[in-house]
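Okay, so here's the structure we're looking at.
Only one protein chain is missing from this complex, and each of the others stays in its spot.
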């Protein structure tokens, strides 16, 4: 999981399939990022913001009661404890600092669960930038808490009523908007998707999860490295950030997708939102709408680096149903006092299922990135329970 | 701010004004706490839980944009980043560990904003205890998110329809319930109120806030110690925990109450919920109902140690209106990307007012404990904005 | 005559004691309940001075308290109502400690005395905190009744028995005031334990709801206190005469039990 070069390639995936109007803007972002990333001043500012404002490092929590029930040793990397309640803030902090450095005055973002939107609104407020967030109408309904938070933070939230009215169409709309606003606006992509340099840059900003977890596992586990590293996959940013810390170890990497949004597990190669990757498509090459109870996983594709890891066999991608995720959520709440985001609950659900099925050997150490907290999901859960 | 002795006295305040039926139970708690607190095993377990599960230490965030606007140097102690979203969890973690050690199988709690209830439900789940939470009907309405969270966590939430239908009556009801359940149940009081040993014990569990902040200020500030230490005061636990870290320094201590629940600022000596302290009362000695937009501050009294600090002149207690709190909340959100709990926003409001009025000298360093996050307050804010 | 002398005399005469409770100020003519109780054979009457936050009371007495406060009842008015009365039954005030603190123990006890009250019960004032009020009550000639509970360990029970005046209030069970379907076993155990350590009258309260309960509780104690059962009737609108009739039935049951032995 390294620099994908100027073309942004992960094997055959990635690249920059954007309208000519956006080519210069993407280049500008790439140049700025490359420059910033080797600048100790930028790295220092970022590290300090993550520490004093965002609350990093997040803890690694050994899960005792559920582990005992499952006969494994489960550890949670607690992104739910990061400021605003999910890992999304790691990436946004990096990108927003970059945008400031580039002299941009506004952030554009798409959001599904609203976590990326809230994170964007948050760091925009902190750095004195404006924020415009595109969000599908369906997601606006089911993530009302986050919509309100964004507005409290001063962001403009623009409802997207086209297509699936979820993350996919919000992303399309954000890209359209960016085309007309590249001069003063920075497009702050929320996952390891989009054209180069985004998948790589977002993963780089998110690898703080994996790097921290690697160090924490080293002191927490006698083996130093967990047997399994598990994370949920929407676009794939929390997974990519986590995997990055372990890709050079013997740990098995498992990405857990929503059954109805399983780009990596069930998709085929295509191009959407600027990258070649794996997408759910019909027999005519039309993108199929995803359907997941988790707004953040309700996306028909996956970041290009995941497509590559899948092809390499370095990571495995599995799926979990809505119902499995919801009962995993409740089970974690009741056994550990942690109400996870419904997205993160997918990862928990797979671990529960795999441990039950003997697929996870008894005694296995499992590091699971808990990407966010469940406060935002109350209205969804109320309906489902 | 030290051990108040067997009688639990802070000057003339404190004590144990409980029905005879609860005397033995309070003694049992006191004995257990005294014993546990000097047991390195207990302290170690607590410290580890706070670190790996709760996310301590919480950061100290220098607030740049708002500080610049106010002409002061404001630092926030970020209890909003603790697991479950407020400082309440510090105390609950300590008490629940204690309850386990005492062999109790159930936690009883009262809650106002729901943060203490959520914290109780959380640690109960974590330690495999049952939890019964009493909550005023009015608070159940305005803190619906937290009610749902408690239920997700497996706690029983019991609505209290008597009196003000807020925290005061929830507390009375919890005490009544405890009378009949002392055998197997532990009463997990949520603030520095109640009979001895609670005010002292809760402050002791909460002083992790002040101790951490003291150390963080030492490295963050050239002066080592802030000029002012500010916290909101409901019962007064986040303030007491914060003040404890600074009471022996030159810092001025300021407790900020809701105008409609200003026990310390406007109350007179009385006895309620087991302690002699300051309470809002009418001319006949009846307790007056508090009225605050912040459920967590909607309490007509204050912990006995605050009454004592007020009498000594060591701390000052000031009040803030609902409207001031709400606009401070929005201002902090817009300038710093932090949506505070509406309780915590009271402390911010006083700082804004005092800086504007020249009461805080220009350039003053101010440490403010941000006791919690605002997610829970969305429905209240929606109504008010 | 002090409350205690009066109760001891009657107890020593072989009578089981009956002490009904009424929330002061519950109706405009609430003192009529006092008369009816006296006529029904009450040995003493507990008069609640309503406090906004009655943390040891169950729903019935909470409701009665709320109703009285909603009517605007104050301790001063209630004592005023009492002081005008002709009666031969000792009156025992009961309230929460905040009302005492509000006036200060001396003034509070003086007001009781001036109204002709001879005893005082403060359920949220345990032994350990009682010093101030004990002194003030003693000076005013008021018997400060202490409570004992099933959870009270023996040495402490002994001290309560020693320091209590008037009688010892044996709280029948671990719980709040309120009607119950049976008399808790703990009532008997506690009353016996107290009686072993003192000559003072021992009255059992909390949950005594029927004549049968009264008889049962009075077996090991010197008498019973009937609160919520009375107040439930009052809240339901029963006139003094009717509530008096209930109490008279209890009185008779207690007396018959004595005669039967």
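The chains carry the letters A, B and C, assigned in the order they are written, with residues numbered from 1 in each.
Please note the rule applied: a residue touches a chain if its C-beta (ideal position, glycine included) is under 8 Å from a C-beta of that chain, and two chains touch if they have at least 3 such contacts.
All of these numbers come straight from a predicted model, not from anything done at the bench.
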### Contacts of the hidden chain among displayed chains
A
### Contact partner of the left-out chain, one of A:1, A:18, A:63 or A:98
A:18
### Query
If the hidden chain were put back, which of A:221, A:269 or A:330 would touch it?
A:269
### Message
One chain isn't shown here. Among A:172, A:204 or A:242, which residue touches it?
### Response
A:172
### Task
Tell me which residue among A:224, A:285 or A:356 touches the hidden chain in the full complex.
A:285
## Note on the structure
Residue positions on chain A contacting the omitted chain are 7, 15-25, 162-163, 168-169, 172, 175-176, 179-183, 269-274, 276, 279, 281, 284-287
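Note that only the chains that are shown with their structure count from here on.
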### Contact distance in steps, from chain A to chain C
2
### Query
Which chain wins if you rank chains by how close their C-alpha centre is to the centre of all protein C-alpha atoms?
B
### Message
Could you work out how far the Cα centre of chain B sits from that of chain C, in whole Å?
### Response
37
